[in-house]
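A single protein chain has been omitted from the complex, and every remaining protein chain is retained in its original position.
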Amino acid sequence: MADHAAALVREHFSTAEQQRETETLGMWIFLATEVMFFGGLFVAFTVYRMYYPQAFGTGSAGMNIVLGSINTAVLITSSFTMAMAVHSAEVGNPRLLTLLLIVTMLLGCIFLGIKFTEYYQHFLEHRMPGVWFDYAGPAASKVQMFFVFYYFMTGLHALHMIVGVGVLLVILGRAMAGSFSAGYSTPVAMAGLYWSFVDIIWVFLFAIFYLQGLHV
Amino acid sequence: MSTTVAVPVETNYLTEKQGILSWLLTTDHKRIGLLYFFSVTAFFFVGGFFAVLMRLHLLTPQGVIVGPETYNKLFTMHGIIMVWFFLIPSIPATLGNFLIPMMIGAKDLAFPKLNLASWYVFMLGGAVTLWALVRGGVDTGWTFYTPFSTTYSTTYVVGAALGIFISGFSSIMTGINFIATIHRMRAPGLTWFRLPIFIWSHYATSMIFVLATPVLAITLLMVCFERLFQVGIFDPALGGDPVLFQHMFWFYSHPAVYVMILPAMAVVSEIIPVFSRRPIFGYTAVAYSSVAIAVVGFLVWGHHLFVAGESVYSAMAFSFMSYLVAIPSAIKVFNWSATMVKGSISWDTPMLYAIGFLGLFTIGGMTGLFLAALGLDVHVTDTYFVVAHFHYIMVGGAVMAYLGGVHYWWPKISGKMYPEGLARLSALIVFLGFNLTFFPQFVLGFLGMPRRYAAYPDEFQFLHVLSTAGASILGVGYVLPLCYLIWAWKYGKEAGPNPWRATGLEWQTASPPPAQNFDTTPIVTRPAYDFEGMKEELHLG
Amino acid sequence: MAQPVVPKRTYLLAYLVLLALLLLTTILAYINMGPFSMVIAILIAAVQASLIASFFMQALYESALVRVVTAGGIVWFLIMMTLVLTDYITRGWLPFPGK
Partner (left out) sequence: MSASSVAGEFNWLFWTLVVVCGTVATAIACVVIYSALRYHRKNENELPPPLPSNNIRLEAAWTIIPFFLFMGMFAWGAKLYFDIERPPDDALQVYVVAKQWMWKTQQLDGAREINQLHVPVGQPVKLLMTSQDVIHSFYVPAFRIKQDVLPGRYTSIWFQATKPGKYHLFCAEYCGTKHSGMIGWIYVMERQQYQHWLQEGAAEGSLASDGEKLFHQFGCANCHHFDGQGRCPNLQGLFHSTVHLAGGTTVLADEAYIRRKLFDPRATTVEGYDKDVMPDFSHQLTEEDVIQLIAYIRSLGPAPGSTIESSPGSTPSQYGNQPGIAYPGAPPILNRTPGMR
């Protein structure tokens, strides 16, 4: 097993441990850039939310809190199964790893399915900013702005989810080919970091978009 | 050292593999550094061409060659190309890429494939931007201020912004790679305080790459979104606030200025000790000041907004921070000067560039103090004073250091010496031409000449003519190195592993280095710039 | 070598707490707390996020450097948020339009 791991050390690293630590560090730095990437949107959202609390509340009232909560639960569960997948890779249980990866991907797809159902409902309600937006109440442009941020941020999040599913597909392929062992499972851990990070972003999106609309 | 010299020349990184594919698919940091080197050189001359046209146009008050539409596109494309496709990748992605693994005794960067990907992403971004340029150009200014960029401009804003968005990911990849490499790949014995200052500065630069670039990416994405779908994010007609765009844009773009100058400081911090044969004065202060610039540099962006509609109290906070960030820069200048005192000063070309950098950066930095003073900024902001200020930093500072660095490491990169006499002459030409171009612009700005004007009142003509005259001299100064460096690549005399008798690890391997950089991983036992301790090896004294 | 540093039990516990917090925040959304509803929702989200980061992402078990990087990302986000809001909150403190 140790030999197998050593064979996978790239030539510019001296030890597998150095490689694992470096890759983990690189992944976390990447996640820090992702924090700033979404962070810019959160800042812009906060500014406008502060100025237009009524209009943003009105926008929030258009959210389906039940679907949103279910979706959050789905995503948290997928994060859990992903963490368990990483765990099973670490203890060298490839069959459980394969199973958990598939479950995680399925949950990711369920999330996306529910999300696109919501989009479709908003579309039916004429809540597509710019092209298909129809709102008769006061401060329409600010309500529209809420939806701009809603689509932009959840859309970007959904894009990250789709990328995540793609990454898991690759990991799944490698897991089924038997690339991972108790000595070498860094790629699974990296994918797990990414997946859980996307979950974290969603937890905040859920808080700012879904939970504010019931008392406008 | 003797063992490395014995390595046959045939196996260096340039000759180990042949053919175009061996370059396009390389994961060798040195080759990728060279790929970047060729690309940014090309972009530099494209951006420079726009600058020449602008300066020619401004010879007369009404303008001589182009109409205002074209002039506006010229300064926009000059800014976009010079900032994002030359200055930001210039030193880090070429010299940094080439040297960081060698300086820390590693075989390569931590993520070689990511490094290659960053070059492709950079080129893709460049291609998209150039495509926007060929389609008809952009006229928003490199700052893309809304609502002009989102609603009123009729040019190819989305194309240009998308190109910058894409190339931003190359910065992020480079940053991640550098940080991980510097943390995890150092040779045995190479502690943080034995690192060359070059590494410290690039570490600080990478922090900015990683933490600031994503904000620019998301901001430009919002601009594209707003422009494509005509929805309100920054547009006041739809409830948006254009000043928010400026906040987000400068949250990236002010730290980006430090992305340009920190690597320049890195280069100068290498050149001055070597050509003075003296360890850098106050190593700890110089090292920490790089990190301080990177961190405090994130707290000052609002000084671009003093007259933009920002609150007065917020402006005061940003002004205060701006003065704080000037302190580490001042410390560096004092330390560099002190390094030279009682040294053994050579007048080789890299040192001439470093001394030129010192003078021009000092002027550029000090005029920054004028701009940070709230009451003064009101008058001089958005005038030629600002234009002169940032050109002193970015051209007088970053480009001078870049040229100095290219000359200093040219023997290592190519294995050949450049023609010293010609190089000194061109360094002198660059220095004189630069000052003649940009010093008059300080005066213009003080007199009230606003920037981005295609035509101007008659009383400013004399100074504009001076500036254009200087630009033509500066142009010669930039073309000369291009010619003789190409010549030297083929015909220069062999440099040997350590022509400058420098102390850094990169000089302890062959020139050009072998693909693996070192035959055996070096073990470091000394601090950086330890001429005294290495005098036997370097045959000094 | 990568060792399974986090026990399964911890994962399960973290997961259950996360679901409980989700239930809590959803229920709280039905109670009108005015401007505090956003504050509380964000706070609960922050707790959830730190649970995910600490356990699912093993941040608690990583090297100090990784924790510094994580903290760095958060601190920089807060810098951006704070300084941008400095402008918006102090606008209008001087009694002249646009100051």
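A, B and C are the chain letters, set down in written order, and residue numbers restart from 1 in every chain.
By our rule, a residue touches a chain if its C-beta (ideal position, glycine included) is under 8 Å from a C-beta of that chain, and two chains touch if they have at least 3 such contacts.
Just so you know, these numbers come straight off a predicted model, no measurement behind them.
K.L.:
Checking the contacts here: which visible chains does the omitted one touch?
P.N.:
A, B, C
K.L.:
Considering the whole complex, which of B:Ala187, B:Leu374 or B:Leu428 touches the chain not shown?
P.N.:
B:Leu374
K.L.:
For the chain that's not shown, point to the residue among B:Ala110, B:Leu195, B:Ala308 or B:Met400 touching it.
P.N.:
B:Ala308
K.L.:
I'm checking contacts with the chain that's been left out. Which of B:Phe229, B:Phe334 or B:Phe439 qualifies?
P.N.:
Residue touching the absent chain, from the options given: B:Phe334.
K.L.:
Of the residues listed, B:Leu56, B:Ala285 or B:Leu466, which one is in contact with the missing chain?
P.N.:
From the options B:Leu56, B:Ala285 or B:Leu466, the contact with the absent chain belongs to B:Ala285.
K.L.:
Footprint of the hidden chain on subunit B, which residues?
P.N.:
Touch set of subunit B with respect to the missing chain: 68-69, 72, 139-141, 145, 147-148, 151-153, 236-237, 239-243, 276-285, 306-309, 312, 315-316, 319-320, 323-324, 326-327, 330-331, 333-335, 337-338, 340-347, 355, 358-359, 362-363, 366-367, 369-370, 372-379, 381-383, 446-448, 450-457, 531-532, 535, 539-541.
K.L.:
For subunit A, which residues lie in contact with the unshown chain of the complex?
P.N.:
Spelled out for subunit A, the touching residues are 50-54, 138-139.
K.L.:
Tell me, which residues in subunit C touch the chain that this view leaves out?
P.N.:
Counting over the whole complex, subunit C touches the hidden chain at residues 35, 89, 91-99.
As a working rule, only the chains that are shown with their structure count from here on.
K.L.:
Graph shape for the chains shown, where an edge means the two chains touch. Line, ring, star, complete, or other?
P.N.:
complete
K.L.:
What whole-number Å value describes the gap between the mean CA coordinates of subunit A and subunit B?
P.N.:
That pair's centroid distance is 35 Å.
K.L.:
Residues of subunit B that contact two or more other chains, please.
P.N.:
183, 211, 215, 244, 248, 251
K.L.:
Taking each residue of subunit C in turn, which ones touch at least two of the other chains?
P.N.:
Correct list: 65, 72-73, 76, 80, 84, 88.
K.L.:
Mind listing the subunit B positions that touch subunit A in their complex?
P.N.:
106-112, 114, 172, 175-177, 179-181, 183-185, 210-215, 217-219, 222, 225, 229-233, 237-241, 244, 248, 251, 521
K.L.:
Which bits of subunit B are touching subunit C when the two form their complex?
P.N.:
183, 207, 211, 215, 243-244, 247-248, 251, 298-299, 301-302, 305, 309-314, 317-318
K.L.:
State the interface residues of subunit A toward subunit C in the complex, per the touch definition above.
P.N.:
Result: residues 5, 16-17, 20-21, 24-25, 28-29, 31-33, 35-36, 39-40, 42-43, 46-47, 49-51, 53, 65, 69, 72-73, 76-77, 79-80, 82-84, 87, 90-91, 182-186, 189, 192-193, 196-197, 199-200, 203-204, 206-208, 210-212, 214-215 of subunit A touch subunit C.
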